[in-house]
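Encoded as structure tokens, the structure appears first; notes follow it.
What you see is the complex with one protein chain gone and the rest in place.
Showing chain A:
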Amino acid sequence: MQLIEMDGVGIKRQGRWLIQNVSLNVKSGEIVTLIGPNGAGKSTTAKTALGVLKADAGSIKRKPNLKVGYVPQKLAIDWTMPLTVRRLMSLTAKPSKGEIDAVLEKTGISHLIDSNVQQLSGGEYQRALLARAILRAPDLLVLDEPVQGVDYSGEIALYNLILKIREELNCGILLISHDLHVVMAQTDTVVCLNGHVCCSGAPEQVAASDAYKQLFGDPASQSLAIYHHHHDHSHKADGTIVPSKGNSGDCCNHG
């Protein structure tokens, strides 16, 4: 079932397009990963999909009564607000005690239930935020850099947890990441973003594409390089498109 269909979506701020002509779909049980360098518009795209930002161009269709769980990129809880992990769980919903215990068990932070959120480590905090988001049994989970501030082994554990959640809830997941190697293998669709959709498709496909290599450097794609295509444009430092002559790529047409 389609949860979200974005078609040619653009967001304009102060006369500048933050994202332009972005199209992507998320289905139930599917993981769609947004990758791209800093400032590529990944968070903007996610917020647009969520309806927090109103699109200035294009159209967005959401499943009626779509229930969303959201882990924002920046969620700094000020010290002035006393908040335990237990209380964080019922921030937007009213879960029962049993539901809270179960979700903390699932995310492996049961022992932290009475801790202050400000005292959690990076990994523990991300797990708490993830627990809060899945507690609502969402149709769509939007995770904006869910492994930030987490070391490498913790990162893999978190991604495994996300996979487990996908299986159990059968929800669609829109995942934002700027590192790739770990994510790619388990993702159904990768959308490579730099102000617009540079390329999208199955992970191997994207990893092999020139657009991806240009954004992340050649070494990043070595391990997954399977197929190449020609590229019809390159990017200036600010993300604007510079078309090159003569050829056109499989998934890099900007029309």
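Please note the rule applied: contacts are C-beta pairs under 8 Å (C-beta built on N, C-alpha and C of every residue); 3 or more make two chains touch, one makes a residue touch a chain; residues count from 1.
Simple rule for what comes next: contacts and distances are computed from a predicted model.
Per the UniProt record, the chain missing from the shown structure is "High-affinity zinc uptake system membrane protein ZnuB", taken from the list "Ketoisovalerate ferredoxin oxidoreductase delta subunit", "High-affinity zinc uptake system membrane protein ZnuB", "Cytochrome c-type biogenesis protein" or "Branched-chain amino acid ABC transporter permease". Remark: the omitted chain is touched by one listed residue; of A:Thr84, A:Ser110, A:Gln186 or A:Gln214 this is A:Thr84. Residue-wise, the contact with the chain that is not shown comes from A:Thr92, picked out of A:Gln2, A:Thr92 or A:Asn160. For chain A, the residues in touch with the chain missing from this view are 47, 50-52, 68-70, 72, 75, 77-78, 80-84, 87, 91-94, 116, 136, 142.
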